[in-house]
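Other chains dropped; remaining ones untouched in position.
For clarity, chains are labelled A, B, C and D in written order, and residue numbers in each chain start from 1.
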Amino acid sequence: MADNKMSTRDLRAYFHKVEALHGVTLGFAANRVTAIIGPSGCGKSTLVRCLNRMHEVVPGASCTGQVLLDGEDIYAPAVDPVQVRRRVGMVFQKPTPFPTMSIEDNVAAGLKLNGIAVSRAERDRIVEESLRRAALWDEVKDRLKRPGASLSGGQQQRLCVARALAVEPEVLLMDEPCSALDPISTARIEELLLELKENFTIIIVTHNMQQAARCSDFTAFMYAGDLIEFGETRQIFTTPARRETEDYITGRFG
Amino acid sequence: MDNSLPQHTNRQYEEELRGLRSGLLKMGGVVERQIADAIESLVERNTGQARETIERDAEVNRMDTEMDERCIRLLALHQPAASDLRFITTGLKITTDLERIGDNAVNICERAIELNEEPQLKPYIDIPRMAEIAQTMVKDSLDAFMRDDTMLAQEVIERDDEVDRLNYQIYRELLSYMAEDPQTIPRATRILFVSKYLERIADHATNIAEMVVYMVKGSTIRHMEKKKA
Amino acid sequence: MTPTKSLHSRRQFFRKVKSDVMVGLTVLATVVAVAPLFLVLGYLISKGAASVNWNFFTKMPAPVGQPGGGMANAIVGTFELVGLACLFGVPIGVAAGIYLAENRGGVLAQAIRFSADVMMGVPTIVVGIFCYAIVVRPFGGFSTLAGAIALAVIMIPLVTRTAEEMILLVPHELREAALALGVPRWRTSLLIVARTAASGIATGVILAIARVAGETAPLLFTAFGNRFWSTSLFQPISSLTMQVYTYAISPFADWQRQAWAGALVLTVIVLALEFGVRWLTRGAAQVAR
Amino acid sequence: MPRVKTRGFSVRAVGDRIFNLTTLAMALVILALLAGLTVELFRHALPSIKAFGFGFLTSTDWDPTTDQYGALPFIYGTAVSSALALLIAVPLALGVALCLSEMAPEWLSRKIGFLVELLAAIPSVVYGLWGIFVAGPWLRDHLDPLLAQYLGFLPLFQGPQVSVSMLTASVILAIMVLPYISAVCTDVFRAVPRSQREAALALGATKWEMVRMAVLPYGVSGVIGAIILGLGRALGETIAVAMVIGNSPQISASLFMPSATLASVIANEFVEATSALNLAALVELGLVLLVFGLALNIAARLLVYGATQRRFQKPA
């Protein structure tokens, strides 16, 4: 895996004194979907939140070790977390459209932070492109001025994807993006992943093994804060190397 | 829900299913050609072609492994159910038959090479006919599989009797040859084996057809509207 | 990349500085806002502590010019007024709160909820006038009862709304769970929903008590004040607040000193109630977690 | 196993009915109180309303000796003191609310939040006392000269500097309403889901940009509601104001001068009312206060409902 877009080295995360990740070393291939699976509390969400320095937003949270993005450590002292988050976008479990903004304002929300003032036309172009990429354009193009909260749950989640894409991140983190959605919306998001990976590196946390099986290229299995196994998804799901993975995947736990 | 058959919302799944389908069809095509080539090499006493055919069996084996892997991957990654599941499990079983048919074609070629080293015992009449029937049985059984066509599958199963009849006829005929002239015994037994191989091939085709019937059987209680593609 | 990058990073720097400045301003605002609390408490202690002694709690007010004396009648009066107000206000408030929570969507409930909210904003002096009109006038004089009713009128909407909100915080699922066990609706409401919200409701009641204990305006022309012991519900009665008010605006240094002492005692009582609530809710917060 | 009991009218249903009726009766008390309040005030103000009509609101004449009553000085005093109090309190309150909800760590936020609550809990008479003896003199000796020196060109800051004045009343009022406004604002900001903040941060927002993007817009109607609520408090505050404003029924441009508010004049004169008309005029002042109060509260509640009711509107 020479072309890792991101990687972690001996990443340890803490909540106050408690170590939640016990030294994870892992690479995320560029333009691939990497799924992180494992039982509740295994640290998969914590791991992914360390990748764009959202972990430290939680009071009392800290981490050690390295997280490399294109070979640069995002935890180096000179690095501004705000800049990291621009390059590593994130979509959360629950859809989080800004309720006071219209659909297009939601998508353009990140642009305002972008610094360089964008022209109206440029902004419209970016909004359209982002919505297209998030496979939402056709559904909302006639009501861009309507509030983002007027959309259905699945649409809201795709709106959040569009919003994250509008700032042109290189990596997209998704923290259980479908756990609040019904099967149909879930299927839409899963399909979206396939298209997005052509342009982005995607890392998705899911507690749904089948989802990881369906839509990821690589799978990492975590347990109790340790990375137990990492490999190609088809290998993990047909011939896992570790007994723990095997047990989890075949439903023998505890 | 509208009336056109909706696609899978999971495109990757859809593609993998389609890949399996076309892979199986392709494998069927190769196997059919193996039978035809094997018989041709026998009838036309073409040792070179026989050798080529034998070599080509590696491809069949490779495809067999590949199809199995596809099936297992589909099962592991996409948790198919209902018609998809029946399709995949049947596919998993059919590959074995197709691979064995390929093996039988190889066996025919081996006998052909041996036979080509000696003068021809008699002109082949029944053997090519048998081969042709066996070959169409293979083709039809696969078609039946792809189309969930129990009628066609039933027909294939019935055609097996014809092959058995021909096999017996050839056996009788060869027995008389051998009885008349013990010199012919080695050649006759070889032809006997070829006939046996063809019968085997027909058996495998019958087996595929039976599995198709079994696969669809569960759904005979169903309205006949289901699955067109 | 290079030219835009420098521009970029200058802007990044600006954004960061702006953010830091705004954070600093909010911290400053907080310091400024909280400062009066310590100033007030500090002055109360420095000016009032000296006069808070045994006599203050046991003796009656002394006439002008005569040193010593206490506020025994005002302290008792405060408790009497607040106690009576609770007697009227709490049952009505809690029951009304339950009603509002039980009938969330109803038109009548919405009207009542709105009225309660509006009532909370009615100036307390107006409540005083109201009670003057409905109690003092018909009964022919200022009285303990009138004062207590005025405080109760102030309490009721407070208790009602906190009770309602606390009950609404009880998850809907809990109510359904009880109903699904075959428990009748009224038992569910009382034994599960209200019971679960009990500590929150108690909190609301205590806060309401703290609030009315510090009220002066509605008492001015209901309870009126009394330099002596009040012997009947239909006699005027004194309270700490009124006593402090009267002494504070008087020109006499002795009385002003007494006012500081009264204010200190009053504040201690009210803050004690607040700390009590804090202690209560801390327990509740732990259960919730 | 118990069968479905087919009793006619079960005892349980009766229990429900009794329970419903009892709570309903109690709830209706509130409605009755509000209605009674309005009606009674109107009834007792009637003589004054009849005597002065609309002129009551525009006349500056308040003279019990001649039985002439006009409310304008009090309305003016109330309006100016409240407006000034809000001017001081709102920015501070917003700062406190943002600090508590966004900046401070949770343990500290809880402690400071409690202090702010205490600020609200201190009885107004105590503030009045403190205003008379501490804040008023301090303002007169330290702040007033400064204001007069640098802003003296404004009529607001001219004239003699006394400790009981409009300015003192406004500062005391500001201290008193600040905790109310900041408490509501803190609630409103805290009601902004954590996910909204994280969404903004994940887009690459700085802390302040996060506040601007996710917190303020979400809470804007709630903040306005809180301000109006604070205004309502300031309007109705009686004792503290009565103690520090000087109770002089005059309209003066200078904030250094004594003044009076609707509430303070009622508190001062109600018991000593010299005539029935005097009493009615005072009640009418109360009525004016009530109407203002109601109007503001209705406006505020409508806004605050919009901002905070969201979290209660979980599907049934």
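What we mean here is this: a residue touches a chain if its C-beta (ideal position, glycine included) is under 8 Å from a C-beta of that chain, and two chains touch if they have at least 3 such contacts.
This one's a predicted model, so the numbers in the text were calculated from it and none came from an experiment.
Chemist: Since just one copy per chain kind is on show, how would you write the full make-up of the complex?
Modeler: Counting every chain in the file, the stoichiometry comes out as A x2, B x2, C x1, D x1.
Assume only the chains that are shown with their structure count from here on.
Chemist: Ignoring subunit A, split the rest of the assembly into groups that are still joined by touch.
Modeler: Once subunit A is set aside, the chains that still touch form these groups: B | C, D.
Chemist: Which chain's mean C-alpha position is nearest the mean C-alpha position of the whole protein set?
Modeler: Centroid comparison flags A as closest.
Chemist: Per the definition of touch at the top, where is the C-beta contact count highest among chain pairs?
Modeler: The chain pair with the largest number of C-beta contacts is C-D.
Chemist: Between subunit A and subunit C, what distance separates the C-alpha centroids? Give it in angstrom.
Modeler: Roughly 48 Å separates the two chain centres.
Chemist: Identify all positions of subunit B at which a residue touches two or more other chains, and write them in rising order.
Modeler: Not one residue of subunit B touches more than one other chain, so the list is empty.
Chemist: Give the residues of subunit A touching no fewer than two other chains, as numbers and ranges.
Modeler: Subunit A, residues with two or more chain partners: 82-83, 113.
Chemist: Name the shape of the chain contact graph, picking from line, ring, star, complete and other.
Modeler: It is other, because the touches fit no line, ring, star or complete pattern.
Chemist: Among all the chains shown, which pairs meet the touch rule set out at the top?
Modeler: A-B, A-C, A-D, C-D
Chemist: Quick check: in the complex, which residue numbers of subunit A touch subunit B?
Modeler: Residues of subunit A touching subunit B: 184, 187-188, 190-191, 194, 210, 213-215, 233-234, 237-238.
Chemist: Quick check: in the complex, which residue numbers of subunit C touch subunit A?
Modeler: 4, 7-8, 11-12, 15-16
Chemist: Could you pull out which subunit C residues touch subunit D in their complex?
Modeler: My answer: residues 15-16, 18-19, 22-23, 25-30, 32-34, 36-37, 39-40, 43-44, 47, 91-93, 95-96, 98-100, 102, 108-109, 111-112, 114-130, 132-134, 153, 156-157, 160, 168, 172, 184-187, 189-190, 210-211, 213-217, 220-221, 224, 241, 244-245, 248-249, 256, 259-260, 263, 266-267, 270-271, 273-274, 278.
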